[in-house]
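Here the complex is missing one protein chain, while the rest keep their positions.
Chain naming follows the written order as A and B, and within any one chain the residues start at number 1.
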Amino acid sequence: MKVPFKGAIDCDLHPAMPSASALLPYLDDYWRDQLVNRHIDKYSFVLTSYPPNSPLSARPDWRQASGAPAGDLDAIRRQALDPFASRVAICNVLHGALALFNEDMAAALCSAVNDWTAKELLDREPRLRASILVPAHNPDLAVREIERVAPDRRFVQVLLFAMGEMLLGRRLYWPIYEAAALHGLAIGIHAGSTYHHAPTASGWPAHRVEDYIAQSTAFESQLLSFLTEGVFHKFPALKLVLIESGVTWLPTLLWRTSKTWRGVRPEVPWIDRPPAEILREHVRLTLQPLDLPKHDPQALARTLEHIGSDRMLLFSTDYPHWHFDGEDVLPDGLSDEAVHKLLIDNPLETFPRLRDGVAKGDNKGDNTRTNQEAVR
Amino acid sequence: MTQQKTREVVAKASDIEPGTSTVVTVKGRDIGIFNIEGEYYALANRCPHAGGPLCQGRIVALVQSDGPGNYRLARHQEFLRCPWHGWEFDIRTGQSWCDPNSTRARQFAVTVEPGAQLVKGPYVAETFPVSLEEDYLVIDLAG
Partner (left out) sequence: MNVPLRHAPASAGLAIVDCDIHPAYRSPKDLYPFLPARWQEHMTTFGEHLRQGLSGQLAWPRMMAAGMRVDSFPEQGPPGSDLALMRSQHLDANGVEYGMLMQLSRGGMEERNLEFAAALSRAVNDWQLATFVEPEPRLRAGIVVPQEDAAFAVTEIERRAADPRFAQILISPRSSDPLGHRRYWPIYEAAQRCSRPIALHVQGFSGGHASTASGWPTYYMQEHYAATTGMQNTLTSLVFEGVFERFPDLKVVLIEGGFAWAPALCWRMDKHWERMRKEVPHLRRPPSEYVRAQCWFTTQPIEEPETPAHLADVIGWLGWDRLMFSTDYPHWDFDHPQHVFKFQLTEAQKAKVFRDNAKALYGLQ
């Protein structure tokens, strides 16, 4: 089904990342020196998770004759924004700096990518917003970057990877969530891996398609980590967005965690109401990919009923990743009300910064707001 | 008259120390009698979740928390953890802690007769025809 009206908010768009040489102007002299003299600027920082020629990485009709898919702003406008009449799209620039072990280098490159994003994307296309790339494996450096970029309110989210060093709910990551909460930023976990661990509990699958499928289990583990560690208790205003996670696995997790909680509550006594309630309040998932069976038109409606909330799904194209054909970005069978929530209401509720001046689209500025209620 | 019929002598009060319990069988039903600081409460020995022997579970305090990493105990010896899945029940009300609105162990009112012990020697239960239904037999131990 096509998007039936204008004004959608696309919560997952992937402009091609800048080349290392394009990032040089955004680095300080030490890092410029290192990248050039060590020939690091010859590398493309492509993530293993998204091999450039893989069918998942780009739809054939979204590939260009030359250059990376989504590497050209005009192509993004023509292929990702205009066909869906999106009012706003949130860019998630997935850069391989996140997989580097050197925390300082990762931090420097993340900063450069964020500055490049602001100048080359956000300044040139008022419909675009972005996530802040941070080196999560050093929470102090990650917080520093959040503080540095947060005054630019076109950045609406902090981006983390589904498979990283440690489960993201752990307390040592909490300074990141505190900074995000104070600045009204959502926390976005995106599919992908730094591969610092095997992607499954029994090791390394042979095929890329298996690694991709395994992403949904990584999201389950991350969700459970946020829940059990009490991140939502500590940061009651926080919204956690699962990006390119899949959706249809969610009901089983809601059911299972609520059941187990009843028997293990004294271990995690800060969980003071059923996990399903907490998760429905705090967690959002982007639409693509929507893993549904081909020949059961009831499956979506049943799944949405099982999820038990119409506030959790956020519209996304996941451009240029290949999850749908033509302009049939929406599944069939959604009511008008459900479509409106998906396209507009839920994203607005999830990203506080989208609520300021979205109609005007002029969100550069340094009127940083702190939210004293954001942290318990 | 109906009330008289449903009063069953189940145990000597002194047999159940504060903070302890015992399970008695009344007309084919197992019922746990609990002593919380000299007050008595009775619960059916059948967890409403999956039928486990609820009253064989541990008598525990309620674990509470102000937030992650903070733990404290309150309401000592007022809660019961089902020996199967560990669900917590408020002994006084039979209320399941994790789901107060939907799951509650069946409870019965218990009174202690003042003065001399209630019975001497073996406990004799009145016999009544027992009809076993799928749901609980409703037995009032009302004083």
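Details
As a working rule, a contact is a pair of C-beta atoms (placed from the backbone, for glycine too) under 8 Å apart; a residue touches a chain by one contact, two chains touch by 3 or more.
Predicted, not measured: the structure shown is a model, and the values here were computed from it.
The omitted chain makes contact with just one of the residues A:69, A:135 or A:266: A:266.
Screening A:81, A:276, A:330 or A:344 against the full complex identifies A:276 as the residue touching the chain left out.
For the options A:193, A:317 or A:346, the residue in contact with the chain missing from this view is A:193.
The residue from A:100, A:163, A:283 or A:329 that touches the chain not shown here is A:163.
Touch with the hidden chain on the side of chain B covers residues 48-53, 56-58, 81, 83-86, 94, 102-107, 134-136.
Against the chain not displayed here, chain A makes contact via residues 54-56, 162-170, 193, 197-210, 212-214, 216-218, 220-222, 224-225, 228-229, 246, 248-249, 251-253, 255-261, 263-264, 266-268, 276, 289, 291-294, 296, 299, 302-303, 305-306, 308, 322.
Here is the rule we use: only the chains that are shown with their structure count from here on.
Between chain A and chain B the centroid-to-centroid distance comes to 51 Å (mean Cα coordinates, whole Å). If you check the complex, the residues on chain A that touch chain B are 171, 229-231, 233-234, 261-266, 269-270, 272, 274, 376. Chain contact summary for the complex, chain B toward chain A: residues 49, 63-71, 85-88, 96-99.
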